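Reading through the structure tokens given below for one structure.
Of the protein chains in this complex, all but one are displayed in their positions.
Coming up: chain A.
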Amino acid sequence: MRKVPMFCGPSVPKRRCLAQAPKDSCSSKCIVPCRQLKKTMDVGQMQRQWIDYTKSLFLEKGFLDGQFLQLQQLQDENNPDFVVEVVSLFFEDSERLLKDLTFALDQNGVDFKKVDAHVHQLKGSSSSIGAQRVKNACIAFRNFCEEQNTDACLRCLQQVKQEYCIVKNKLETMFRLEQQIVAAGGSIPTELSFIG
């Protein structure tokens, strides 16, 4: 991925570089020409914003787990959009399953085997992309399917829907930040060493 330099060399005062100086006035001293400096600082800020945001998804509330990092490691030049594609598929798959679950639990005689099969699928796909809180909500849901407890299952369904909406929102925000970085000529940081 193309690296974007961030700062001028130490010999040039930053204020001068950022001012409306003619474009060639410091090009002989700057590592980066003045007109690019503001652009590259924006990219740097965006990259830091992306790192902070991604970090919070893992560490603060556990929306994502290490499996998401595994997905990122599978992405390469041959499949540069792999993560977005898998996550988009997860969104489609989940929305279908949540619809099916709502329908199944709305029936007079609830078919708990069918409900459990849907939850099992959602648990599997959420696990595979690292959507930890959705996965955990599905685990609890399956326990109540086994007990054939309709009310508890309905409560679990609400919980799963909530967790899904939150993680969808978080991931879409993350992807938007990535698009902004790339559009500004930067690259997505690959160092996520904060995950143990």
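Assorted remarks:
Everything that follows uses one rule, which is that a residue touches a chain if its C-beta (ideal position, glycine included) is under 8 Å from a C-beta of that chain, and two chains touch if they have at least 3 such contacts; residues count from 1.
As a convention for this text, contacts and distances are computed from a predicted model.
Looking at the choices "F-box protein GID2", "Regulator of G protein signaling 9a", "Corticotropin-releasing factor-binding protein" or "Response regulatory domain-containing protein", the name in the UniProt record of the chain not drawn here is "Response regulatory domain-containing protein". Interface note for the absent chain: among A:86, A:104, A:137 or A:177, the touching residue is A:86. Although one chain is not shown, part of chain A still touches it, namely residues 67, 71, 74, 76, 79, 82, 85-86, 89-90, 93, 117, 120-121, 123-125, 127-130.
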